[in-house]
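With one protein chain removed, the remaining protein chains of the complex are shown where they sit.
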Amino acid sequence: MLASHLPTIRSQFHFVIVNGENAAGGFGLNRESFDAITRAGADCVTLGNHAWHHKEVFSLLDDRRVVRPVNLPIGTPGSGFQTFDVKGDSGALERITVVNALGRVFMEATHNPFLTMDELLSRDDLGSVFLDFHAEATSEKAAMGQYLAGRVAGVVGTHTHVATADTRLLRGGTAFQTDAGFTGPMDSVIGADPEGPILRFTTEMHSRFTVKDGPAELNGVIMHIEDGRAEFVERYHHEERA
Amino acid sequence: MLASHLPTIRSQFHFVIVNGENAAGGFGLNRESFDAITRAGADCVTLGNHAWHHKEVFSLLDDRRVVRPVNLPIGTPGSGFQTFDVKGDSGALERITVVNALGRVFMEATHNPFLTMDELLSRDDLGSVFLDFHAEATSEKAAMGQYLAGRVAGVVGTHTHVATADTRLLRGGTAFQTDAGFTGPMDSVIGADPEGPILRFTTEMHSRFTVKDGPAELNGVIMHIEDGRAEFVERYHHEERA
Amino acid sequence: MLASHLPTIRSQFHFVIVNGENAAGGFGLNRESFDAITRAGADCVTLGNHAWHHKEVFSLLDDRRVVRPVNLPIGTPGSGFQTFDVKGDSGALERITVVNALGRVFMEATHNPFLTMDELLSRDDLGSVFLDFHAEATSEKAAMGQYLAGRVAGVVGTHTHVATADTRLLRGGTAFQTDAGFTGPMDSVIGADPEGPILRFTTEMHSRFTVKDGPAELNGVIMHIEDGRAEFVERYHHEERA
Partner (left out) sequence: MLASHLPTIRSQFHFVIVNGENAAGGFGLNRESFDAITRAGADCVTLGNHAWHHKEVFSLLDDRRVVRPVNLPIGTPGSGFQTFDVKGDSGALERITVVNALGRVFMEATHNPFLTMDELLSRDDLGSVFLDFHAEATSEKAAMGQYLAGRVAGVVGTHTHVATADTRLLRGGTAFQTDAGFTGPMDSVIGADPEGPILRFTTEMHSRFTVKDGPAELNGVIMHIEDGRAEFVERYHHEERA
């Protein structure tokens, strides 16, 4: 779906970020899925709580397009943010820094993402900062949006796989959406054939999940950034009846 | 906001359900908030994990318009579903049963909501069934939608306070939206002044939350139900610049 | 360790119960580990939250010596309790019913274990009832002990892998210990070579755990039961310097 649809709209954007933490069969990122995502037109691939699921990901971390969660211990392989110089509307280069951070509510404990962002934002030459906040709880995501409002160009959540309908510009020109949603099969349970999750929820035993096929959807957030602030933000949704 | 806006649109609908579990100062339902909600035009008030926050709620449970979570132990006061005969488009009475159920992922343990729904749906004379699934995880909500697809008229989630952009008709005519969103202050952290949650997330200490004032929003889901199935479902969103 | 030590003390007891949910390489039970446990002298093998880890367990559930958690949905394979007629001190047969139940605090949601025990205890002809309460939180285990005090012969917790020093007779003659502890390698992290867990806790990434070898310990609880009540309860601990 990403491979088929993203190229058709790619030319309309200067920079495309894809969260790839569920790209390889539902968990993590491997060489094959990374190549497919970047071939489709992604300029940057962010990760999340399943970042390390496939060992192969370690060989991808040298690629400057890969951004793993930033709030992990010093010494963690890869980088939690990357700065890119992107050709903008005017043809001049504009600087954008992409950050990936993990939430902590209902998730494994990591370094405090709020304090980590403070530390990161004290750096020079970041240009416009965009945060992919990979988190579960709406409260933590909303608090991050409010915390960074006026300090970064955009905060968009990932991880719940369901796009939220709260796309808006926060005060000071920070684009915000609680969750970007996912790209994958419709009529699924966040990507999985419903049979597996339903079996799990009704039997209270663990069950194997398989990726659903059939009609698919692609969800995203589009924003126009100027001098470190967003001037416009909009939800993007595309469905394909397979 | 509910009190000011709901009456202006009330006449367009035959039946209005409001989740009231955060109506009383952020937690639970009391007499005052129940009266305000019903005066504004609600025909039915559902609850959730904070159902018992105010002792006053027990005196409200005799009111047939109040529906507490259904998947609680036998002997729990109040009722987990209520059946209403509503005058429909044609003027004839149409029967609707409103159910409230609690999810269990990232929440306190209760009776299995999937099995509870099976049990409930084996009853006669329920008419069109609508489930307010009060749950945190998108996976559990999606699984419930898929589980009940074609068996009930609608499954709409509540609890995360953020409306999701996945409103759709599932197979068999079941209206679905992962979360209905909330009614309350914008520029808040799910209702609270951002200061409290931000203090909590940055200091890692508990902090007091206060309800935010200022511009507010009302979120909802509109559906047209006919003979136990939904023919139409749509997200509703209204903002008021205070 | 179980295989080497249990036979040396087996003759001192009329009935031996072993929790086997971590017997097969750290998770679940398989044919090989079940055979080893029963050959060593176990009369009954209880399970826990990892009951279904190995598919092989399903073929073991027909064996009357295997008891899986009782508070699972109707239709779950196997049985949540088993009744045995055991030759007692006097040579006469004494009836004992062994139950396995799952806690819910900090664990996956299942049916309410307290209400499940009420239901179970309303049955006839159970004889002396012993509950292996497989649970994480000390509060839930203590509450279960207090709830069943005077109604069953013994409540012993499992799951945390660390024996607790609170062995006692509760009112009405119910033997209680919050956790029985485990049988496995000392200088381990609940059975695993410390390297794996330490890597996980310091890097905040998932890491592979391996079973530790070296000196081992066996932990257990000994009780003397008469007519449905315990007259005596004691902690058992044995270490073997490999």
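Order of writing sets the labels: A, B and C. Residues in every chain begin at 1.
Definition applied: contacts are C-beta pairs under 8 Å (C-beta built on N, C-alpha and C of every residue); 3 or more make two chains touch, one makes a residue touch a chain.
Everything quoted here is computed from the prediction, not taken from an experiment.
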item: Hidden partner chain, touching residue among C:161, C:206 or C:224; value: C:161
item: Residue ranges of subunit C at the interface with the undisplayed chain; value: 106, 112, 114-115, 136-140, 142-144, 146-147, 160-166, 170-171, 178-179, 181, 187-190, 194, 197-198, 201-202, 204, 219, 235, 237
item: Residues of subunit A (touch criterion as defined above) contacting the omitted chain; value: 73, 104-105, 109-112, 115
item: In subunit B, positions touching the absent partner; value: 51-53, 72-73, 75-76, 108-110, 202-206
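To be clear about the criterion, only the chains that are shown with their structure count from here on.
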item: Same or different contact residues where subunit B meets its copy subunit A, judged by the half mark; value: same
item: Centroid distance [mean C-alpha coordinates] between subunit C and subunit A, Å; value: 44
item: Averaged-CA centre spacing for the pair subunit B and subunit A, given as whole angstrom; value: 29
item: In subunit B, residues with contacts to at least two other chains; value: 112, 115
